[in-house]
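Only one protein chain is missing from this complex, and each of the others stays in its spot.
Here is chain A:
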Amino acid sequence: MLTKTLMATAAVFCFGATAASAQTIGFSQIGSESGWRAAETTVTQQEAERRGIDLRFSDAQQRQENQIAAIRSFIAQGVDGILVAPVVATGWDSVLEEAAEAEIPVVLLDRMVDSSPELYLTAVGSDLVHEGRVAGEWLVEAVAGEECRVVELQGTTGSSPAIDRKQGFEEGIASADNIEIVRSQTGDFTRTRGKEVMESFLQAENGGADICALYAHNDDMAVGAIQAIKEAGLKPGEDILVVSIDAVPDIFQALAAGEANATVELTPNMAGPAFDALEAYLADGTMPEKFIQTESKLYTQEDDPQAEYEARKDLGY
């Protein structure tokens, strides 16, 4: 083990000396369980290509042992840095220590681990509470002081995005007494349930006449709910404002058609900031912050949704 580590370290030094410009970075991805995850992989590869980075990609197929094996192999190959999207939070100490011994910086993408922060360079991720807050603040501005009864489609009950996005939205509208969440139910992050639950909201709220806005914890539920609103004879985007989170391609089509009003982006570009941090660290040892928060950008109908759709539709969502 020791010799292996020494060799790996030596390899890093050799590599660093000979090819400082063309970096080799290993990326251990969880898998491709969702469209967003697939898009993250695509964007990471694009970012690496744009920067001339030699990206070694490893798909762990949802298994931690595959990720640990991949990281060990990256260490043995003597890469300049490692990106990991950890599938679970625990059990990373020993492999991170091996990377630290080999002096290879590790950057966590999208999810956190329970290990000591000294074992990794930094973590890049979004703040789920902040996303909800951005959505809430948009609504406060959009209704401009008028009375607004909001219905909320929650994510899967008990999941951290559902809890945090709910909390964030409530914080965002806390200052506005005119906005009130009147109904809140889970739509399980799916279109089918989003549509079904929205139908019941419409029935329960005077055929939808008493609803001023819909807040959905993800775009898929919003897309389902938009159909329910249309079938009830109302105009989504006008009669009922629609704000959701994620910024997947389909919601941009709805924005372009005027049927949705706003979405908060959960950017699949976690690698961009990670590469920036790695490059700075490798160049002159600049230590980044321990948590780099990605921008939760708000998109509305004014942001040329059709162009955004075209830009995203091939990312693998």
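The rule is short, and it goes like this: contacts are C-beta pairs under 8 Å (C-beta built on N, C-alpha and C of every residue); 3 or more make two chains touch, one makes a residue touch a chain; residues count from 1.
In the analysis below, contacts and distances are computed from a predicted model.
Peer 1: According to its UniProt entry, is the unseen chain "Cytochrome c-type biogenesis protein CcmE", "Inner membrane ABC transporter permease protein YtfT", "NADH-quinone oxidoreductase subunit L" or "PH regulation protein F"?
Peer 2: Answer from the record: the omitted chain is "Inner membrane ABC transporter permease protein YtfT".
Peer 1: For the chain left out of this view, which of A:Asp164, A:Asp250 or A:Glu308 touches it?
Peer 2: A:Asp250
Peer 1: Looking beyond the chains shown, say which of A:Glu137, A:Asp220, A:Asp246 or A:Glu259 touches the absent one.
Peer 2: Once the missing chain is taken into account, the touching residue is A:Asp220.
Peer 1: For the chain left out of this view, which of A:Ser94, A:Ser160, A:Ser175 or A:Ser200 touches it?
Peer 2: A:Ser200
Peer 1: Can you list, in ascending order, the chain A residues touching the missing chain?
Peer 2: Against the left-out chain, chain A lists 32, 35, 38, 154, 157-158, 183-186, 188, 190-193, 195-197, 199-201, 203-204, 207, 220, 223-224, 227, 231-233, 250, 316-317.
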